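First up is the structure itself, then whatever we jot down about it.
Only one protein chain is missing; all other protein chains are in place.
Letters A and B mark the chains in the order given here, with residues in each chain numbered from 1 onward.
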Amino acid sequence: MNPLLSVENLSLEFRTRSGIVRALENVSLQLPEGGSLGLVGESGSGKSVLSFAVLGIQDAAAKITGGAIRFAGNDLLADGGSAMKNMRGRELAMIFQNPRVALNPIRQVGQQIEDVLLRHTALRGAAARARAIECLSDVRIPDPERRYTAYPFELSGGMCQRVMIAIALACKPRLLIADEPTTGLDVTTQAAIMRLIRDLGREKGMATLLITHDLGLARDFCDNIAVMHAGHIVEVGATETLFRVPAHPYTAQLVRATPVGQERLEALASIPGNLPDLRRSDLPPCRFSERCELRSATCATPLPTLTASAGHVVACHHPQARTSS
Amino acid sequence: MISTILKRLLGAIPNLIGVVVVTFLLTRALPGDPAAFFAGASGTAEAVEEIRKKLGLDKSLPEQFIVYVRDLARGDWGMSHATGQSVLTELTTRLPASLELTLAALFLAVIVAIPLGILAATRPGSWIDHLCRGIATAGVSLPTFFTGLLLAYVFYFLLGWAPAPLGRLDPYLSAPAQVTGFYLIDSLIARDFAVFVGALKQLILPTVTLALFVLAPLARMTRASMLGVLSADFIRTARASGLAPRTVLFTYAFRNALLPVMTTLGMVFSFLLGSNVLVEKVFAWPGIGSFAIEALVASDYAPVQGFVLSMALLYVLLNLSIDIAYGFVDPRMKIEN
Partner (left out) sequence: MTSVWQKRLQTLRYVVGENPLSLAAFLLFAAFVLLALVGPSIAPFDALASNVGAPLSPPSLAHWFGTDSLGRDILSRVIIATRLDLGIAVAAVGISCILGGLAGAFAGYFGGWTDRIVGRLSDTIMAFPLFVLAMGIVAALGNTVANIVIATAVINLPFYIRVARAESSVLRNAGFVEAARLAGNSEVRLLFHHIIPNILPPMTVQISLNMGWAILNAAGLSFIGLGVRPPAAEWGIMVAEGAQYIVSGEWWIALFPGAVLMLAVFCFNLLGDSLRDLVDPRRRT
């Protein structure tokens, strides 16, 4: 079966004053209908850039230099992204971190939901308002009629995130991209929001791409996990496999550093060393090599894509698990 | 809502007091001995003493201040020696001319500057962006009195498109019956279209002169604030939900960008009211600015003080209305303070 979302060898760069930032290189991933994929990686690895590119809302300075993005059989990059125009917000939706600043500060939250309904549905007037209130109650906001007229500054962070989810789900999208949806919220609210996203996803048969710093969170939540490092996807696999036999040295380090069974909604365990500067012209083929303990001379040659088991792929010369090419 | 407005009103009171105190001090700072000045060169020592008593200058400063405030409140703003009229009457009859010019200029500046700023912000680095930046720097460098003259020379003397830069109306037309004091509006009320067109023609050059000057800060602020808002997180949310670019630009970005622009409006009014004086002189506009200049040249001080006070009161009032309007646009203001 064709996946719902498929990103194929996507490369993207930012042309800035201080040089070209090679933010994504040959990135590939698949997400089946109704499935859930976790995209993890430390800050600056390109997770947000990738998700913006999928939605076609990347910065003006961003240039897609190669590859393809397909959604439900449509080529999203064709004709300068015209296919995306009517699908964004309706078929694919996104929620962001820091919900308090991600909502229009001087517009009632109900109206912000209504704006989306007016854009994508035939609902008008009182019907649109009624549906907006329904959306608020769908995300378990108590007293939705009254909350309709609230402004973001009158709501707590958790409430704002629920409003964001309501906006994203207003048109029953087939794919939800959640970019660190719990950053900036307190721990109990984080759990509630994650449960909400999972439950709504199941109810509506919606696929979810969860972007997070937190490998543990991705484990609880996702069928599959993709690990990103410095604009590369270094490893993709089923959650359980990836945790049991991590193949890439970076993933292995992450897994080792992720505690099991305790309160783990916290930042990604820190791995020694830093991401390389993506503006460098002498970036090595393996962008992890400057931090890697297993580096050898072959690591300076182009990266292979090896398959460890069905659906478990790794980009490394010295994978930790048995693989085949 | 009422309580918000009341709070704003209360907030304006310290400024009001400050303005009255400063104008009072200015009246007491007249060069030399005011009593001797009013007695004239031929005044004897007794006459000077007499006048000193009459003006209350023999009392202590706080007492003088109370008298000053009481007189102001009663509408006694002193007499103009040049015209023999009460200063308050002189000012109120001339105020509409000044206001009409000021408001017309503000209107023109706003309808040019705001679209320009928006366009510049949405297309950074484009020619319109450079134009906007050029105008922003060049505009504030214009001496209004000089641009006024230049415009008069080109459009009146060279091209003959504009009428002589002398006042609000051609001498052969008679002013419309006074309702608002604004010729444009009064002539429409009187259905006298010849006067309307005449008044409009006279108004154009001074309006453009003034507008050119205040356009710059407005355009610059609109551009900067729009640039800031366009990179805000909530704009990304709006785009991610697929809203039409028009909705994103106006309903989401522009309304938010308007808030800092409204705060600059105060400064813009300060510029406007100041340059208004200069433009009135250049175009022989019979407003309170040229009245004040005539009085200044004639060393007729009461009208000048009255002018400064009335402009300051007007300015305090304008700032107050901006504050109140701001409260309406920004819901966050309601619970603050």
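Convention: contacts are C-beta pairs under 8 Å (C-beta built on N, C-alpha and C of every residue); 3 or more make two chains touch, one makes a residue touch a chain.
Here the structure is a predicted model, which means the values were calculated and not measured.
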Partner chains on view for the chain not depicted: B
Residue among B:V19, B:V69 or B:A190 that touches the chain left out of view: B:V19
Residue of B:L6, B:I66, B:I111 or B:A164 touching the missing chain in the full complex: B:A164
Touch list for subunit B against the chain that is not drawn: 14-16, 18-19, 21-23, 26-27, 29-31, 133, 137-138, 140-146, 149-150, 152-153, 156-157, 164-165, 220, 223-224, 227, 269-275, 277-278, 281-282, 292-293, 296-297, 301, 304-305, 307-308, 311-312, 315-316, 319
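Convention: only the chains that are shown with their structure count from here on.
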Rounded Å distance between subunit A and subunit B, as computed from the means of their C-alpha atoms: 53
Complex contacts: residues of subunit A adjacent to subunit B: 55, 57, 85-90, 93-94, 96, 98, 101-107, 115-116, 119-120, 151, 153, 164, 167-168, 170
Subunit B - residues contacting subunit A, complex: 232-234, 236-244, 247, 251-252, 255-256, 259, 329-332
